[in-house]
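Here the complex is missing one protein chain, while the rest keep their positions.
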């Protein structure tokens, strides 16, 4: 690494749930957070709380991009403005960390791919930060080294329950705001990206069945915060045009190593699964062993064997590989969590920016973000046709 | 109940892995095991071990059926002779407990349905004994009472690893011996029957993807026991015509109560899932709550809620309903297991025979056994066509 | 083994909670249960239910002992008659399986030790059946083989909650009925016997702190069943002279192998620990590894390591030793439970009777039962004096 991370300066667009997650993670790394952009009121509040010197209200992201004190732009705004903001930042020569999904349609996300395809461009990362849980990196290492043998099948789910009731409201429920696919788009893509990353292979075909259980929901009259409670008395009904649930079967293509070609995967995605809060769970089954993991207990992997005892691989202990050690800061038994995955993601991106430029690039690129949008489109098409669809 | 269970007399056909499981369970109930049938040598050994008075060697099941000392015939022989033996026993007016699957094809199993369809016939049960884990009965009660609200989706798996290696051998690997579907037929049907039982609804449509990962396997030259180890040096290759794995999506029909119409389910079935030994796992998700259970930890159900804490329902404690209490004998914290589910199944069947004839019948009937065979045929058809198939 | 188990005949004294547990386990083994003794009404009911030919009412255990059709007497009566019944059975030349505790005081239990000490006596076993959970035998094998290195310390608990409320009633609450120590006597002795068995060493010194949280309790006017609910309205207060809880520190002596000399152990014993139903839990810590186990999840042991991943040893799979295989009947993943531990205990005793007479004797002898009573007396003495007490 040629320059220390604390010499790099981040500007953050967006002050909702995820914006402060970025800010906090950046500060842990020593990165300077120099600018914030959002509604005038919340940008100001955010700046006051964190001591951020430059404030751009009125959602004036162009002004933030023009600041001479920003090296990297973090886009944590609503989905539908991601692409415009990303393109503007890239045009200004700034590096970008963009929240997922990269955009609303593959047509618009393709533009970002093209903008980053040239030779000496800025660094562009999409925030599929689940790749940076040490357990995910460890599972990837096990697969790539052949420790699990030939991978045969993958099963899992991403289950939440924050939209269980018909009175739960969030802008993501509206296709016009969040995109045509909601459960699959918002959390299913995390599952697919994580499994692709672990396997080292891309999804080539999908079969899906989507359902909307609450075809009518009720929303508050005004604005609401994510995860906030609403008062039923003030609510108005609306037609839901996004899915609550999806069963998705996937066929992966050739892997970038010899152990995971043509793998079949099966995921259930739900935002109405009572009791689960944020369970991205997966099991990867090979001819010599299996691994299972759940984001809700991120420090442990269960390693399944046939002819010897199953093992519990614990982050920070002998069960984890040396090459994963760079992605964890706390010793075994001192649990890390969700915020640490953000920190590790941004560390990888910023070290890349700072001069590292390691290969392979571990973080999700514009191409990876574009792939997830294409997958969503294929999943919708499959559910409507009742057939397998190629990407 | 009009007569005590110890006045009833069972004859058991088959002395493999599952035959002694029946015998032991029957003895726990006080039922007399009066006759055993199998190869001359193993029938004799079995009789000597258990003190069974009548021994029918040479697989002479007709002789066992003719014995004046048998009231109920337990068929634990290989799959392909189930139907013939079942029909013979029924013709002799004997009650039958038949191992699953009921038969090799729906064409032959339909004959059993017809034979049991008349008015005053003997009692006929297929050994889908998973219904009789107290946890399964409890989940059924929660669904039927509406405690989970409207059921939306179901997810689960049945994972084993006893056929992981290409040198693992069992007669079930051959379609000619065990039927065209192996993983789905042998364990997937347990999953489907259990979920149908809990939901109180039948599967109407399936979509499936089947895979055979070991297209060539190696088998010992002679006979082998289930779960026994083979010596690779003596093995011969053979082509495998049954699947190792299946992803199965299901659409259930109307339930016999108001809370589970048209439910979607997703199951992964594998006999090559390293680390899992006998994991029939399922999660049932309703608008008010969810339940999760795994046969490998049968004494507990995890009850998921959104607006209050999740609960652990423990067999034999306050978490289980009074109406399930009749299906468990040991207090909470004193774990019951796999053998106990057999005991409770046969208790239900024998009490029915003894005069109880309760309604609804909880055990799987010939009709239920026939349904599972039809499902297997539809699943195979779907996997080949890549489309949803109606039953 | 010289004679088959089904040629042996058992007579059971006692028809409470644990008597039928014995009967069922014996029947699973093929052993004939030929006689039952208890109150006239319940002995008759028990015989009717199980088809037991000889019934001895009016608690006439002498008559049962005189029966020509009894080889082995199972004593499952209240604690205070154990010794008298045991001595009577021994005098008649009968083998005995006696419920724990062996007696009320070490003075009386010493008489049983003497009665069994001579050369060619009948077989005498005390029902510390926890030794026969396959997991316990496996932990014993690991310790004895030195796989855990030198054992340093042991920690655990036996926690139940069935006496949590001051209105919970059972005869064990009265010192005059159950003995001076209740929680420690009833369940603590299971813990101590199990750990002694695993370590292959006897406790030599104890330090204890006992507490009675409910100094006054309320009992129903008439008789009550164990685990049955009482009606508060009909209750009368009484002074409790037995402990609800104990912290017990122990010093073990030399082991019968080189790996566990002078081990320190620490157990908490409680019958008022809300949420726990029957949790006998223990952790054994050696210089090379540790094992942890809980009776409530009896099929698994957690093997702790420092420089390699922890392992989950699962009964019936590669994690368990060959020499433990004789104590389990069901394959891995097919859970066994509490009733199976009784079956395995009685199998060991009856095979011993039938001619096996293996060495070492694995089941608890009269000497072992006597040791537990002496431990209880030392524990009481320590709690009163606030000092370590030698056995």
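To keep things simple, chains are lettered A, B and C as they appear, and every chain counts its residues starting from 1.
Simple rule for what comes next: a residue touches a chain if its C-beta (ideal position, glycine included) is under 8 Å from a C-beta of that chain, and two chains touch if they have at least 3 such contacts.
None of these values were measured; they are calculated from a predicted model.
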item	value
Hidden partner chain, touching residue among B:150, B:305 or B:374	B:305
Option from C:47, C:125, C:203 or C:310 whose C-beta touches the chain left out	C:310
Which residue of A:276, A:327, A:350 or A:363 touches the chain not shown here	A:276
Interface with the undisplayed chain - residues on chain A	4, 6-7, 17, 21, 24, 27-28, 30, 32, 48-51, 160, 162, 227, 276-279, 295-299, 314, 316-317, 329-340
Residues of chain C in contact with the chain not shown	148, 150, 152-153, 155, 157, 161, 164-165, 207, 209, 211, 213, 244-245, 247, 249, 264, 266, 268, 270, 272-276, 283, 285-290, 292, 302-306, 310, 386-388
Interface with the undisplayed chain - residues on chain B	303, 305-314, 317-319
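As a working rule, only the chains that are shown with their structure count from here on.
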item	value
Chain whose Cα centroid lies at the greatest distance from that of chain A	C
CA centroid of chain A to CA centroid of chain C, Å	54
In chain B, residues with contacts to at least two other chains	276
